[in-house]
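Up next, chain A:
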Amino acid sequence: MVTARGLVHAYGERRAVDGVDLDLAPGERVALAGANGAGKSTLLRMLATLVRPKAGTLTVLGHAIPDAARAARTGIGYLAHDPLVYLDLTARQNLELYGDLYGVADRDARITDLLDDVGLAVRAEDTVRTFSRGMAQRLALARMLLHRPRLLLLDEPHASLDAAGADRLDRELDAARDDGRAAVIVTHDVERVARVADRLVVLRAGRVVLDTPMGDLDPMDVRRLYTGVAP
Partner candidate 1 sequence: MSGGAQYVVAAYAVIWFLVLAYVVVLAARSARIGRRLEAITRLLDRQEQRADPPDAPGDAP
Partner candidate 2 sequence: MRGRQLAALVRKDLRLELRTRETIVAMVLFAIVMLVILEFGLGTRDGDLTRFAGGLMWVTLAFTAVLGVGRSYVAEREQRVLDGLLVAPVPRVVLLGAKAIAILIYMAAVEVVVIPLVGIFFVKGPYWDSIGWIAITALLADVCIALAGTLFSGLALFTRARDLILPVLFLPALVPVVIAGAGATHAVAGGPHDMSEWRGYCLFLAAYAILFALVSVATYDAVFDD
């Protein structure tokens, strides 16, 4: 679902991502860990087609990036730190906007279902400004799932979701394994992600320093790994 070879991104002369290779098979859920500034979020934004690779090749859902980015975007679900919704629109209006942007055919029924699913049915007609952080992030979860994406890109989802939202996300990730979707979960809390991820990739200074099946290692070792000491 993702094929990346030698990805590079630089802010000025500083390389945030420095030659990353990454492959993602259907049904695979990868936890992407690393210290602050290791390049996790930049790599995720690259996979989300928000940041153009400076070097290397990237294919997402079979589409070359950046040339065929728009085709790839139809299948990407992106959950960021920010909910990416307008505070002065209602929950439903936000989802209507995104439903139209993605060309969702059964927009209104789908929105009603999802609002119910994330527990926002009662607040559907309230502006997001009145929501708590956890509620806004649950709305973001609905926004991400609206167009039935095949590749989920999540930036520290458990840090901002409340308990109900986190449960809902975990269920989605389990379903993703079963129906052949894929997910990349950026995190610095490997223990928390361990139960929903199959594979762990650790970045340090923009490079992959570890790529291993999740079951194989003790989370404490991982901590040590990305804070500096060589494996």
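We take it that a residue touches a chain if its C-beta (ideal position, glycine included) is under 8 Å from a C-beta of that chain, and two chains touch if they have at least 3 such contacts; residues count from 1.
Regarding candidate selection, all candidates are chains of the complex that A comes from, given by their letters.
Since this is a predicted model, take the numbers as computed values, not measurements.
Only one option in 1 or 2 touches chain A in this complex, and it is number 2. Every residue of chain A that touches candidate 2 in the complex is listed here, in rising order: 45, 48-52, 66, 70-71, 73-74, 76, 78, 80, 82, 84-89, 93, 96-98, 100-103, 127, 143.
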